[in-house]
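With one protein chain withheld, the remaining protein chains of the complex are depicted in position.
As written, the chains take the letters A and B, and residue 1 is the first residue of each chain.
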Amino acid sequence: MAIQIPDSEAQEFKWEGSLDELKGLVSERAMTGETMLLNMGPHHPSTHGVLRLLLELDGEEIVTCMPDIGFLHTGIEKNIESKTYEKAVTLTDRMDYLSPISNNMAFCLAVEKLTDLDVPARAQLIRVTCLELQRLSSHLVWLGTHAIDLGAMSVFLYCFREREKILEMLEMLSGQRMMGSYFRPGGVWRDITPDFLPTLRAFLDIIPAKIDDYEALLTRNPLWIDRTQGIGVVEPEVALAWGLSGPTLRGSGVNWDIRKAMPYSGYEQFEFNVPLGEHGDVYDRFYCRILEMRETVKILEQAYARLLKEPAGIFRSNNRKFVPPPRAELGQSMEAVIHHFKLWTEGFSAPDEEVFVSIESPRGEISCYLHGTGGTKPRRVHFKTPSFIHIGALPVMTNGHLIADLVAIIGSIDCVLGDCDR
Amino acid sequence: MGVTQKLGNLGVVTTTLDTAINWARNGAMWPLLFGLACCAIEYMSTQASSYDLSRFGMELNRATPRQADLIIVSGRVTRKMAPVVRQLYDQMASPKWVISMGDCASCGGVYNNYAVVQGVDEIIPVDVYVAGCPPRPEQLLHGILTLQEKIYGETIKDWA
Partner (left out) sequence: MQIPKPLDPAVAIKSALPDAIADIKEFRGETTLIINREHIVAVAQYVRDTPGLIYTFLSDISAVDYYPEASRPERFGVSYHIYSLLYNRRLRLKVFVPEDDTTVATVTGVWPVANWLEREIFDMMGITFSGHPDMRRLLMPADWDGHPHRRDYPLGYETIQFSFNIEEILKHKPLAKE
């Protein structure tokens, strides 16, 4: 029996949109139908989240690539305006969810600069340890997903095995695997636990061999080289003009690492190299990050040696106007109770001025612009995040390449959409 | 049209059939390869070596909603993303289930503002809510096991 469609549904489909809004964005050939417009995302397995790309294709070759972002725009900057400085740290965690600690760091540094708050040397050391652990864990996720995009499944399983160990250590410190909010203005939340240093030692003993394992799977693998070398080339001048930073910039051979150029949190006391690429293609960016993982292990070894000399001690500033007093003081000192009450109800005030700090996150330069009101809440917070800039520069890298290479390029800029959209 | 409607109440036959069908559905539930934000990273951890989601018949992620049975909404759903999530849900073939993973998907979480939908249950019906920001892999596993328990309680009549 033939299926009868009711009249109301049988109406002819009519498209009422128009191509006019795309004029000037795509080439003239798209208007005549010579090239094809293809929508990729926001739900696509290899866009690392909810990135939408509108591609103009000539066969399989990309003519124009138009990223469309904002599918994860969460209003974090607006939300921070209604929080006190201390409470806002929690929100910054969730921007770049692969390296929450870097976001905390950028925000805390900005607050410390705005209020002229000192951070003790040992707190800075703990911070560097956490930052470098987080850099390692972020690079492990990047390596796993980048490899899985190009068809190497097992790397993903190896990387996540080691990442779990890092998350366990961060959990020891902050009580949470990912969103610890461990950094606070003036230092860190609490001292490192007694278990932390032995666990870090055990981890540092195994990790160099594990990085060798990843390299054995990828670095000289002819399939990997075929898919990555000569793809998505960015010249150094172009990279600077488009504001790239981090390993994406250093893959092009520009030596700019904020940890070296403008050291923060005591990075000048550590010895490490800045690995540079040569050709600026996907392979060089990949190899830069692999080498950076080894440098990170170097920094962690130095930090471990220094922490071992002083396993417990000062971990945050002693300035009671900004940092809450320790629990033990509350029973003895009336002043401590007042400070505690003031800090957790009203918060501390910051002047009506603007500051700008930037740090080197695993992805690149993450910078925080903070404008106070003179009161306890900020007037405006703006984060420039590396993923935002890198996705904006995506057309520069992709145009002229095949659509299959697009996946490799997206993986190589290591974008996190939460970081991009905020 | 279900079996019971055609044949009337068959008592022990349909109960056994229920068990068999539910066992089959539970043992090979294919989640949609769909990640939104932070929780998606924990979802990846759950699937990776340490927690190994495939112990529960869930290792096969489908990238197309047409082949998926379960959508795990992992992360904040923004106003711009909401129509996309609904469309994905609509494209999935019945029977289908939804797990709302994490605080943001369940109730908006820490983002009580203009951009975020306050709970994905405003857009798609949710079977299991998993709390946490983000939930630990164990919590997600618990949520999935809860969903499987729920499915064992279903009968063919419900789907008829």
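Here, a contact is a pair of C-beta atoms (placed from the backbone, for glycine too) under 8 Å apart; a residue touches a chain by one contact, two chains touch by 3 or more.
None of the values given here were measured: they were computed from a predicted structure.
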{"item": "Candidates A:113, A:161 or A:190 - the one touching the absent chain", "value": "A:113"}
{"item": "Touch with the omitted chain, as defined above, among A:261, A:308 or A:338", "value": "A:261"}
{"item": "Interface with the unshown chain - residue positions in chain B", "value": "79-80, 86, 107-108, 112-115, 118-119, 121-125"}
{"item": "Chain A residues that touch the omitted chain in the full complex", "value": "24-25, 69-70, 73, 75, 77-79, 81-82, 113-114, 116, 240-243, 254, 256, 261-262, 353-356, 358, 365, 367, 369, 371, 379-380, 382, 384, 388-389, 392-393, 421"}
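Note that in this section only the chains that are shown with their structure count from here on.
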{"item": "Whole-Å separation of chain centres (CA-atom averages), chain A against chain B", "value": "29"}
{"item": "Touching residues on chain B, where the partner in the complex is chain A", "value": "33-38, 40-42, 44-45, 48-50, 63, 65, 75-76, 78, 80-81, 84, 88, 110-116, 133-134, 136"}
{"item": "List of chain A residues in touch with chain B within their complex", "value": "42-45, 49-50, 70-76, 78-79, 90-91, 94, 97-98, 141, 144-145, 156-158, 160-161, 163-164, 167, 177-179, 417-418"}
